[in-house]
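In this view, the complex is presented without one of its protein chains, the others remaining in place.
We call the chains A and B, going by the order they appear; numbering starts again at 1 in every chain.
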Amino acid sequence: MGAIITLTTDFGLEDAFVGMMKGVILGINPGVTIVDLCHLIPPQDIAGAAFLIHTSHRYFPPGTIHVVIVDPGVGGQRRAVALQTPLAAFVAPDNGLLSYVVREMSQRQAPYNLVHLNRPSYWLPHVSATFHGRDIFAPVAAYLSTGVPLNEMGEPIQELVMLPQSGPLRQGEVWLGRVTHVDYFGNLITDFTPEEIQELRPGATLQLSIGSQAIQGLQQTYSEGQPGCPMALIGSLGYLEIAIPNGNAAQSLGAGVGTPVRLEFK
Amino acid sequence: MGAIITLTTDFGLEDAFVGMMKGVILGINPGVTIVDLCHLIPPQDIAGAAFLIHTSHRYFPPGTIHVVIVDPGVGGQRRAVALQTPLAAFVAPDNGLLSYVVREMSQRQAPYNLVHLNRPSYWLPHVSATFHGRDIFAPVAAYLSTGVPLNEMGEPIQELVMLPQSGPLRQGEVWLGRVTHVDYFGNLITDFTPEEIQELRPGATLQLSIGSQAIQGLQQTYSEGQPGCPMALIGSLGYLEIAIPNGNAAQSLGAGVGTPVRLEFK
Partner (left out) sequence: MGAIITLTTDFGLEDAFVGMMKGVILGINPGVTIVDLCHLIPPQDIAGAAFLIHTSHRYFPPGTIHVVIVDPGVGGQRRAVALQTPLAAFVAPDNGLLSYVVREMSQRQAPYNLVHLNRPSYWLPHVSATFHGRDIFAPVAAYLSTGVPLNEMGEPIQELVMLPQSGPLRQGEVWLGRVTHVDYFGNLITDFTPEEIQELRPGATLQLSIGSQAIQGLQQTYSEGQPGCPMALIGSLGYLEIAIPNGNAAQSLGAGVGTPVRLEFK
């Protein structure tokens, strides 16, 4: 079966945790292609993983199965769930990891199915209390990739646990947002999208404020900025991004996830 | 050929050492699936790699070929060897890396074959003196995955170099063990298994001592512990594990590989 399964976890790369999941998957579907999306999600950073799967899943072919495991509640009461959309399927603990994807489906009025994964016949025979990634989520994803319908592996549900809505707030002619992600290069990804920018005053000069730093205008590319000077552009993840060419914006501006950003036009 | 080859090394991720091994393998068997188990084994930590392959290989389908390379003696007198068990094959330098797997086979009275890999016709034409992972072990694993019998690639041998036996020692009603692995989350994996715990006094309260810290009782899941307080449970690798919920037990307890752990019932 030529399916694709992606893996996103906070398991790090120093152990064989991810490798064991791959062994389980290949034991069920030897023909599947497994892609590592990221295993260096900061430990227990549910919001970070939710943002990552939101911004990256659209680059995979239709039918791709995404396994997302950041699971501080493993072994406790939290449910194992799956989400099927027209584009992809997602398998994850029910703790907010799929918040962005579900909201996107709702906004687009796209149909989607939610399932509580509660049929142990699709799990490993022995389920540990601390590693459901290997014992529950990996086999479920593998069976899904072989064509087992999601509804056979669990019961329909209506809602998932959701992270608090985090989009920017409009106050008159000002948008108040925040940094939602810092990438490897130290670029600050905010929650402003081109839509919000358009909504205000296209044509006027955009002005951003982050801490005591003001940034004027929107560039197209890093190379249009001045080395060492903060600049703004629409980044490759589809959000307004604050960068310092040849530098690290997060370090230089002392900013990180949650830092407030103010957007207006003057 | 739909075989699986896993790779475990101390080569790190900053060079193309692992990538070159994959190129060699795919040149011999284009259809093989290659899985990275771990490349961040601490440099020259033979015991760590031996423990990792022991605890993870059982999650792969029968017939999987595991290449394990931690090789401080590369280019010297140490042999290149292979081990075939009913479940899997292993290719490695003969320096103790396969100790756990061999002991497990012996304990289960399972049959296994050992081979000294000394037939250069199954190696790369030019063998460097410092990178047998690429020049010997990768091609041997690849030929094995195409169906070449192990016996064609070397001569039968009777024994491998073994690490000192490391299991816990019983002294009357007390077991003396140690930490054998610290995982990415700082959990301390000990050499106690459920079998040893059962052997003492099931029903009484288990008491662990590590340094000046005492831990009472065995939990099922991390979520049953108190945040910040050391707890014990049987971890996903099948060994008794000391953890601190939402914390790092290794750092908080100042413990690491080799730290003594005492187990008794009261």
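The definition used in the following text is that a contact is a pair of C-beta atoms (placed from the backbone, for glycine too) under 8 Å apart; a residue touches a chain by one contact, two chains touch by 3 or more.
Small disclaimer: the values here were computed from a predicted structure and weren't measured.
S.K.: Which one touches the absent chain: B:A3, B:A47 or B:V74?
M.R.: Selected residue, touching the omitted chain: B:V74.
S.K.: Taking the entire complex into account, which one of B:G2, B:G27 or B:P227 touches the absent chain?
M.R.: Candidates B:G2, B:G27 or B:P227; residue touching the omitted chain: B:G27.
S.K.: On subunit B, where is the contact patch with the chain that was removed from view?
M.R.: Residues of subunit B in contact with the hidden chain: 11-17, 19-20, 22-24, 26-27, 30-31, 34, 43-44, 72-76, 128-131, 134-135.
S.K.: Please identify, in ascending order, the residues of subunit A that touch the omitted chain?
M.R.: Counting only subunit A, the missing chain is touched by 2, 4, 6, 8, 13, 33, 35-40, 52, 55-57, 59-61, 64, 183-185, 220-224, 233-236, 246.
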